[in-house]
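As you look at this complex, bear in mind that one protein chain is not there, while each of the others sits in place.
Labels for the chains are A, B and C, by order of writing; each one numbers its residues from 1.
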Amino acid sequence: MGITLEQAQAAVQAAHQKALQMGVKMNIAVVDAGANLTAFARMDDAWLGSLDISIKKAKTARFFDMPTGEIGKLSQPGGSLYHIEHSNGGLITFPGGIPITDGSGRVIGAIGVSGSTVEDDHAVAEAGVAAVQGQ
Amino acid sequence: MGITLEQAQAAVQAAHQKALQMGVKMNIAVVDAGANLTAFARMDDAWLGSLDISIKKAKTARFFDMPTGEIGKLSQPGGSLYHIEHSNGGLITFPGGIPITDGSGRVIGAIGVSGSTVEDDHAVAEAGVAAVQGQ
Amino acid sequence: MGITLEQAQAAVQAAHQKALQMGVKMNIAVVDAGANLTAFARMDDAWLGSLDISIKKAKTARFFDMPTGEIGKLSQPGGSLYHIEHSNGGLITFPGGIPITDGSGRVIGAIGVSGSTVEDDHAVAEAGVAAVQGQ
Partner (left out) sequence: MGITLEQAQAAVQAAHQKALQMGVKMNIAVVDAGANLTAFARMDDAWLGSLDISIKKAKTARFFDMPTGEIGKLSQPGGSLYHIEHSNGGLITFPGGIPITDGSGRVIGAIGVSGSTVEDDHAVAEAGVAAVQGQ
């Protein structure tokens, strides 16, 4: 559904390369249009707790077709989506998850990255997205 | 812990190649010595339900350091490990999961494959193991 | 509730010593009369998957105040308790879990052991029970 394994692996590889350049150790997950895990890589000595977070970020980004950080803005106390994280077996709503679209703007999957600051996580995720959308 | 990402990706790639040769569509998961997911690939149009099974097979093989099918022989009705599958958040005890050892016989991780018959799953998993142990 | 920490640690220590004598690597869990974990020890290099099983055995033995293997006889296909393992977040119904009673026969807790054959698991659990009941 949506992204192919070939595209998903290209995204993982590009994100991996970006992480190596930045000197960070990441968990990198790509899900398809059905929010099913399609490709995954955990860099040596990356935080153990980031494995689950990377997958949840990718799923969250596809569940709502927006970057996870955007959902986080709406889920703050008093916000319209307060505590949305309790749904779907647990969401992660801080940056590091980004939808992946095809040439026509249709969402075909998403990438989730975790292992460093949320700014680093997002930057590595963007590299993964670019590898698919730039094809 | 144990298997490196490079080794895990070599196992996934070899299993993927074997599956292509056999004309089957597989989910392929590799975990490290701590039973943490390290590399994963889902072939296009592989059964959705096999995603979770492949990961559980890899974990099960590492949890008890033996091929999943061996555990399945012991967990039949009347067997000594009947219903062991209810532990650890769910085990899978039919063939398709195999421990991966280093040159000295130490278990460094495991591979789990799901998407076809259990015989096919096991054959594809073996190809993944060989790629690491043959290095 | 029921067993004290001092008694629970005595049970774990006695089971540990028995396991060392037998040359097996065990996970050893003791729960109190409320089925809450009270003391636990995992021997170096014991199977990872046996951690959860040892705790579930101890809980199962206290949930029904009988050795886990006795419940397993009743949960076979066609048996009166078929599939009872689906309750309470997962039971383990093969040998290795035994209730612990005080001098008056009242159940004050239970021990669960996992890491080898079910016969070995049960023998090590018995050593733990004896340490408390022999006091």
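Operating definition for what follows: a residue touches a chain if its C-beta (ideal position, glycine included) is under 8 Å from a C-beta of that chain, and two chains touch if they have at least 3 such contacts.
This is a predicted model, so every value here is computed, not measured.
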### Visible contact partners (per top-of-document touch definition) of the missing chain
A, B, C
### Summary
Answer key for A:Ala15, A:Ile53, A:Ile100 or A:Val113 versus the chain not shown reads A:Ile53
### Summary
subunit A residues touching the chain left out here are 47-50, 52-53, 56, 72, 75-77, 85-86, 90-95, 117-118
## Note on the structure
Absent-chain interface residues of subunit B come out as 1, 33-36
### Query
If the missing chain were put back, which residues of subunit C would it touch?
4-5, 8-9, 32, 34, 36-44, 48, 51
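Basically, only the chains that are shown with their structure count from here on.
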### Query
If you take the chains that touch subunit B and keep only those that also touch subunit C, what is left?
none
### Centre-to-centre distance between subunit C and subunit B (centres being mean Cα positions), rounded to whole Å
29
### Summary
Separation of the C-alpha centres, subunit A versus subunit B, in whole Å, is 25
### Query
Where the centres are mean C-alpha positions, what is the separation of subunit A from subunit C, in Å?
42
### Task
Would you pick out the residues of subunit A that each touch at least 2 other chains?
none
